[in-house]
Each structure stands twice: as C-alpha cells, then as structure tokens.
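For this view, one protein chain was removed and the others were kept in their places.
Think of it as A, B and C in the order they're written, each chain with its own count starting at 1.
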Amino acid sequence: MDKNETKNYIAKRVAKELRDGDLVNLGIGLPTLVGNFLPKGIKINLQSENGLIGLGPAPDDKTYDKDITNAGGQPVTLLDGGMYFDSTLSFSIIRGGHVDITVLGCLQVDSTGSLASWIIPGKMVPGMGGAMDLVTGAKKVIIATTHTNRGNPKILKNCTLPLTAKNQVNMIITEMGVMEVRNDGLHLLEYNPEYTIDQIIEATDATLIINNPKKVEVED
Amino acid sequence: MDKNETKNYIAKRVAKELRDGDLVNLGIGLPTLVGNFLPKGIKINLQSENGLIGLGPAPDDKTYDKDITNAGGQPVTLLDGGMYFDSTLSFSIIRGGHVDITVLGCLQVDSTGSLASWIIPGKMVPGMGGAMDLVTGAKKVIIATTHTNRGNPKILKNCTLPLTAKNQVNMIITEMGVMEVRNDGLHLLEYNPEYTIDQIIEATDATLIINNPKKVEVED
Amino acid sequence: MEKIIKLTDLKNHLFDGMSIMVGGFMAVGTPEILIDEIVRLNIKDITIICNDAGFVDLGVGKLIVAGQVKKLIASHIGLNPVAGRLMGEGIMECELIPQGTLAEQIRAGGAGLGGLLTPTGLGTIVEEGKEIITVDGQDFILELPIRADLALLYGTTVDKYGNTNFTKTTRNFNPVMATATDKVIVLAREMVDRIDPDNVVTPHIFVDYIVKEEE
Partner (left out) sequence: MEKIIKLTDLKNHLFDGMSIMVGGFMAVGTPEILIDEIVRLNIKDITIICNDAGFVDLGVGKLIVAGQVKKLIASHIGLNPVAGRLMGEGIMECELIPQGTLAEQIRAGGAGLGGLLTPTGLGTIVEEGKEIITVDGQDFILELPIRADLALLYGTTVDKYGNTNFTKTTRNFNPVMATATDKVIVLAREMVDRIDPDNVVTPHIFVDYIVKEEE
C-alpha cells in the first residue's frame, strides 16, 4: 500500500465502527477521510467544534461560502438539517457526552488508553485546540493512525510526550490492525493479513494481548 | 396617604434612582409600579428573569399573546428592540453583574444589608425564585417596601427570618424615607416631611445614622 | 431514524420512580398534554425537576395534585398551594433552589461539568451542607450537576430532524433541559419543513422523540 492507500484502508476500517444516527467528530487529516467510506444505509451527523453539526463535503465554486468553515479553518458546506451554534454549546455537546464517536490522530498512544497529540516540547507547540475536550467527553475515542512513524512505534507501553488525555482512548486502528484498550491491556482484535502477527508485535512498543484475532475486513 | 398613594409615593422615589440606559429588574408587586414613574427623558431596559429584556406594559385585547409573560406569570408585551432568551442566559445576565438595578420587596431587611423575603418557616414557603440571584448579582439592590408591616418594624438590626442574601442590599426606600446601607450602618439620607424624625426612628428597629437628612422630593 | 411518536407511545418511556425534567415557567412553555398523559397513566413516585410547581390545574402542578410526585426540585412553589401543603405535611419532598443555580446545575449536568461555583445563596440556608470554595479571597458555593432520566419539552416549531425552537417566553428552561437527560421528548406545537440553521435553539441531536400536539 502506498501512503494514500494506507490512509484510506485505515479510514475504511474506522468507518465500520459508525452506527446510524451517531454524532461524530473527525479530527483533521486522516480522520477526515472516514466520512468518505460510510457503510451503506448509515447516516451520521458530523460535528465540527468551531460550531456546526451537519458538516457536508468541501464546496465547489457555486457552494463556496467564506462564513462556513470546519475546525481546521477549511471551507465546508452544511447539509440539510444541519445548524450552527457558538463555542459554549459546541463544547457542552462535546464534554457532555453527546458525541458518540471521535476519531483523532496521534503522536503517541499507549496501552492504558492515554494519548499524546498536541505538543513536542521545544519543537512543535500547536496547542491542544478542542482535542482534550473531545477525548475526555466523547463516548468512544478512536485513534486512527499509521502504526509507526518512520519506523518508530507510535503505540507505546506508556506515552513519553505530554498527554492530551489519560486513559480515554477506546480503540486504535492502523494499517496493521484494530486494537482495543481494556482494563487488562491492549487487545489485538483484528489484523491486516498483509502482515504477520510477528510483524505487528515487532512494530508495537506496547504489549499486545492476542487471542484469536480476526482478519480486518474492508471493502476495496 | 392611603395604601395606593403610599405605594405610588415609594415607587416614585425609587424611579429617581434610575439612570438612562439602565438594565433594571423589578420584583412583583410594589416594585412593578416603578416603571410607571420614570423621570422625563430616561429610558431604561426592563428585564424579566423568565427570559426577556424590553418588558412593555400589560397587553390589551389586541396585543395579548399567551406566550409572553413576566416572571410572575402575568401577560406582558415586548417593546421595540427587546428580545427573548433562555434561563441560563437570563441568569448569566443577572448573576454576572449586567443588571444595574434590581428593586425588590421584603419581609425583613436589616442594617447590614441582609434581606429576608422568601420564607416564613412553617407558614409560607413560596421559594426564592430568582430573588437570591438578583440580590447577589445586581450592581445596586433597592428594597422598596412599606416601612412597617401592621405596625411591626420591617427594618431590623438583624433579620430573624431565613435570609435571601447577606449584606447585598444597598438602599431601602419606604414611605418614610430613603436609607442607605454603608459599612458603618444604616444612614437615613432623606425623610418624608409628613413624618417627624422621631416617628421614623420609632418605626425602625435598626439604628439609623442621621446626619442632616434631606426631604424626599417626588412629583405629585 | 423516525423520531415522531404518538402520544400513546409515551408510556414506553415512563416508569415508576423515574426523574423527569419539565420545561416551562409557571406553565408557560410546558408540554401540557404530555403531563396529562402521565396523570392518566398514573406513573408513581416521580422526581420532578422544574422551575416551579405550576398551578393546581396547569403544568407539573397536575402531577403534584394527583399525588404522583415523590420529590420536587424547583425554585418556586408559591402559585400551587397543594405543593406547599404536601411539602409542609412531609408527603412530598421539596428541594428549593435559586432559579439561576437550578439553571446552572442542569447546564452542568448536560455539559459534562463536575460542578460550578456561585455566590448565590452565600450566608443563607442554601449553603447548608455544601462545600464552600474560596477563590482569590472570595467565597463561593460549590453546586453540583443535575441530570434526569427524561426531559419533557414544549417546542413551538420542530423540523423532521428534531431541531427545535421555543417562541418568546416559552423558551425558559426548555433548551438547557434538552441537554441534561438520558432521553428527550418534545411536544411540537407545529412541525415545519425547515428552521434557518442560524436560528436553531436546540439542535436535533438532543431530541429523541417528537409528539405532535395536533395529531
């Protein structure tokens, strides 16, 4: 798989976690792709924390409106039934547990469900934006990420960078497989048959609990 | 003065405390009358804590709308420029210090600016409604009340009934005069020349600090 | 998902001992026919969270008069003498809360906050049994979130998605209650095709079911 194929593969598998009617917040980058691969018959509501529900596709020349952007500042559109609101209601929705699923990227994620995604001290300090609230408030937190970063594991026993949230991640989905954070550790539930289990273990710093994992199934 | 004249006298004197552009919340009963006696050229904004600013007069048959009521549940109207909002914004306005003046009645009020107005244990327990927030949040709290209740003082050294708020009242206006709560006690700033100073002292349980009080001036 | 249900379906969402938030201020903005249905079904031991006790024949007052309310959480009960009597006789538990604090507690319940610090009620019996927290030398009462099993709201205009608006002073506690319960049922005065996305007060994601006032 090339880079784009990898991203789409991950996004397709994440999309299978969505249920009809879910309120979903997708982070910038890879997570945004999830919206392209919704299972048939499934309608979800996409929230953007800058103040809308009913996020539609990027506009064309005709539908472009500079007053409608997503949390990344990019122009978007609003679907029928969607609406706008201010930042306090937006985060009441997020912190209050009204978001069913949030999908985010990471710098690091670990076997206790802790996440690091907003700062590399001395190097990159973009800020946490809405990520800390999303990870704390959403009913289900899915990290969608490449399994490694330039060959270095991103899935660690314990995050070493400053955290975005402690013990809040529920699921990690990569091009290698699907992992779930449980009380006893990180379970490999599904694996991509393009990789051997040994390769996955090798690419993972965290200890994986492996108990008859299934093969990942996504449509081409 | 008969009962109505007394009430109007008090309301007229309270009205002189209002400044152009003030946001004002008037309690049910006597305080409501204040709106009838605004000084010339003064426009104020009346708030009702159930969710509006721009309270107008009671409706006639033509303007009656069952969806527009004040905090007493009575039908009212909305003036040009007025608007509706929900209870959280209503009390952000009140608690947040955005109300310039609130005028309320009382069961008891005392020389420390404490107020009792919401419960007579075992007898009458209407509840505090929005009064505690109003008295705590408004920039200036004026108690508009008859000086006594069936001959018994309402202006006490210390309230004996459960409090609505502690040390929040700024001014007490009765048919006998105008009193201000200061750090050193209750000052009689103005008196109604229909009464002697001795009569006022006699009708007041609290100690009055009296230092050349002026005569109350209200228009007939 | 189809959100519109019949009034008679309301029973599927009710149970003895449940807690219900009811929108409205002195019964302005209260979904009366939903209340009537609960009276008819004789659901028992309800905890009601509402701005006030309504009147004996209007709003949550009807549930109180019918003896169905175990506990009332409200800011004011003065216009329903039966509420005062039942409270005085110890038949109905009644927790009186300053109106602004009640609004904030419900908001906290819906917004995932663990509580809020308010100056309202300091030095009064409202502070009894509560934690006092000092910030920069100033005291505040720590008030905790309130949530309930169900919210019953009265929407003026509702679209098919469940977006809901409340006209004039019927708004009051309705929008905040929509955020703070496990389930939200709106009585719709009028169903409309569309609400301007800039003017939606309660987004559809908060609304689980809609009952049309005129079926």
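The rule we apply is simple: contacts are C-beta pairs under 8 Å (C-beta built on N, C-alpha and C of every residue); 3 or more make two chains touch, one makes a residue touch a chain.
Just so you know, these numbers come straight off a predicted model, no measurement behind them.
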Among C:E37, C:D52 or C:E104, residue touching the chain not depicted: C:E104
Contact with the hidden chain (one of B:G29, B:P57 or B:G96): B:G96
Residue, one of A:G56, A:G129, A:P153 or A:G185, that touches the chain absent here: A:G129
Residue of C:F25, C:F55, C:F140 or C:Y154 touching the missing chain in the full complex: C:F140
Contact partner of the left-out chain, one of A:P39, A:G56, A:P162 or A:G185: A:P162
Residues of chain C (touch criterion as defined above) contacting the omitted chain: 104, 108, 111-119, 133, 135, 138, 140, 142, 144, 165, 167-168, 196-199
For chain A, residues in touch with the removed chain: 48-52, 65-69, 71-73, 78, 84-88, 90-91, 94-95, 114, 122, 124-133, 136-137, 162-167
Chain B, residues in touch with the chain not shown (by the definition above): 20-21, 23, 45, 52-54, 78, 81-85, 89, 91-98, 136-137
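Following the convention adopted for this analysis, only the chains that are shown with their structure count from here on.
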Inter-centroid spacing, chain C versus chain A (mean Cα positions, whole Å): 35
Rounded Å distance, chain A centre to chain B centre (Cα mean): 55
Inter-centroid spacing, chain C versus chain B (mean Cα positions, whole Å): 29
Sequence positions of chain A contacting 2 or more other chains: none
Junction residues of chain C, two or more chains touched: 107
